[in-house]
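The complex is shown incomplete by one protein chain, all other protein chains being positioned as in the whole.
So that you can tell them apart, the chains are marked A and B in the order they are listed, and the count of residues begins at 1 in each.
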Amino acid sequence: MIRKINLLLEPLKYLKIQQNFEARLISTTVNLFNESTAERPATSVANIKSKNTLNKAMKSYLERAQQHDEFMKTEKHQFEIGKRHLANMMGENPETFTQDDIDNAIEYLFPSGLYDKRARPLMKPPEEVFPQRKAAEFDETGRPYHFLFYTGRPNLYQVLHDTVEKINELNNFEDTMIRKNLQPDPNLALELSGSQWLDKNTLEQKLVEPVSDGEYSNFLKAMDRLCSLPYSHKAKDFIMEYRKPLMSNSEAFDVIKPQIGPDGRQFVTTYECRRKRAIGNVTIRFPGTGKISINGQDINYFKGIQQREQLLFPLIFTNMQRKVDIEAEVQDGGESGQAGAIRYGIAWGLRSFIDQEYIENMRLAGLLTPDFRIRERKKPGQKGARKKFTWKKR
Amino acid sequence: MFLRHLSIKFLSPISRRLSDSAVVLEAKTGTYANAFKKFEDLNKPTSEESEPFVSLLKNSKFIDLGDPEGKVVTGKIFHTVDDDLYIDFGWKFHCVCPRPIKNASNYVRGTKVRLRIKELELSTKFLGFEKDLTLLEADCQLLGLVQERSK
């Protein structure tokens, strides 16, 4: 019995050995093959080598970048197709359809009452819609480019680093000037009143990095310290990079030039002055005697004292009561709305006849700021715009 | 306790390993021995060019000063923030003094001033901490200018 089994097994054993031998054969051929590759021209070897040494970080980055590129490509393609469809819908030539046309078409096709502009439907090229991302911050060996890379906010901390650098420079300069017994020239002093620091969001966009509240306040502190130095005007370019002009200030500057009327007097007309629901046009004539006409009537057009005060306030504020004539046409709205609209029109028009100092004072007094607020509609199911009906659970 | 023991060290005679530094390398030695000797050499303070620490410390101004409390030293203003003068007087820490009312404009960066030391390190023990908490500052009293600044 045992012998029989042995007999059966015998060829199997042999087979096993044969297989082993075969395996060994294969391995030797592989070795040979490897050796032959080693003797290949140097370029391919270098290629293989560098491929091996390509850092893990770089490899994953390249994959990410490729994905991003493909994604952007499809998005761009879809945007182009959508644009052509939209042009066809609007019956215009798709070749000459611009971004402005797209915006108008979207506004026409999807009218939206949503207050926030960002919440309304939009169609913008994908570069604007998707946030920009940073490129690889390291080379093939994985070594970062920026010396503050490991802080996680290299750009922000670079700005802070540069600020300290500037502060040190200015301090050294101040020391040499003190040694020479020189004082800083007051005429050169840095003028910062017309601008303000970039707000947090703008700074984030500029640096392409998230900035926390604490970091932002640190940024402000460092910048204020730099500005407080006596020779800060020497770092003006650096400082101004992180400031932006005040909006209302720049607007107030472009004053309308008065026209000459048929009677030889100068006049300025302000159109579409609004307050609440009221809308009106106001003409100011200079020189005048203080005559006021509102829709053909004099100041008695307004019954209330308060409305008359409103109307006269810009004139009293600038000392022009008896020097100009006012003609106003106003419609819609109630009494106070109409008075407010005229007040704004007078203040806006008066800028043409007074000097810069008064204009700045008027701006600070809030006379040149249009009041856009209008009544919010009542909502169904509640008592007012916001107020709810009284409600008891039981 | 251990510190009392340690402070005795200052009094102990200076022991210098002069003989060790005079090792001459043999030409015929194994590479390992060679390297070993080289390494040994490097580990030693380079006493050829520099004094050992012990004598440096012994001859230093810090030791000359004795008990620093109440001593008058000169320092240099290295930073000013509004009316605070940051003065460096050669110690581990700087000290911060308010700008004196008299001759206030003379106290600018780089000015040499006289100080009376009150305490070299502002540190005290607080409840709940094993170690002293330190402010990383010295406490001094500003006495005045050393001399008129060189113009």
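Following the convention adopted for this analysis, contacts are C-beta pairs under 8 Å (C-beta built on N, C-alpha and C of every residue); 3 or more make two chains touch, one makes a residue touch a chain.
The rule is short, and it goes like this: contacts and distances are computed from a predicted model.
Q: Quick one: find the hidden chain's UniProt protein name among "Proteasome subunit", "Small ribosomal subunit protein uS2m", "Nucleophile aminohydrolase" or "UDP-N-acetylglucosamine transferase subunit ALG14".
A: Answer from the record: the omitted chain is "Small ribosomal subunit protein uS2m".
Q: What are the shown chains in contact with the chain that isn't displayed?
A: So, spelled out: the chain left out of view touches A, B.
Q: For the chain not shown, which residue from A:A65, A:A189, A:I316 or A:I374 touches it across the whole complex?
A: In the complete complex, the chain left out is touched by residue A:A65.
Q: From the listed residues A:F79, A:F97, A:F149 or A:Y358, report the one that touches the chain absent from this view.
A: In the full complex, the listed residue that touches the missing chain is A:F149.
Q: Just checking the interface: what residues of chain A touch the absent partner chain?
A: 46-47, 49-51, 53-62, 64-66, 68-69, 72, 127, 132-145, 147-152, 155, 157, 161, 164-165, 168, 207-208
Q: Contact with the hidden chain only, please: which chain B residues?
A: Residues 2-3, 6-10, 35, 38-39, 42-43, 45-46, 49-53, 56-57, 60, 62-63, 67-68, 90-93, 120-121, 123, 125, 131-134, 136 of chain B touch the chain absent from view.
Keep in mind that, in the parts below, only the chains that are shown with their structure count from here on.
Q: Could you give the separation in Å between the centres of chain A and chain B, each centre being the mean of its C-alpha atoms?
A: 53
Q: In the complex, go through chain A and note every residue touching chain B.
A: 171, 174-175, 178-179, 181
Q: Going by the contact rule set out above, which residues of chain B touch chain A in the complex?
A: 108-110, 150-151
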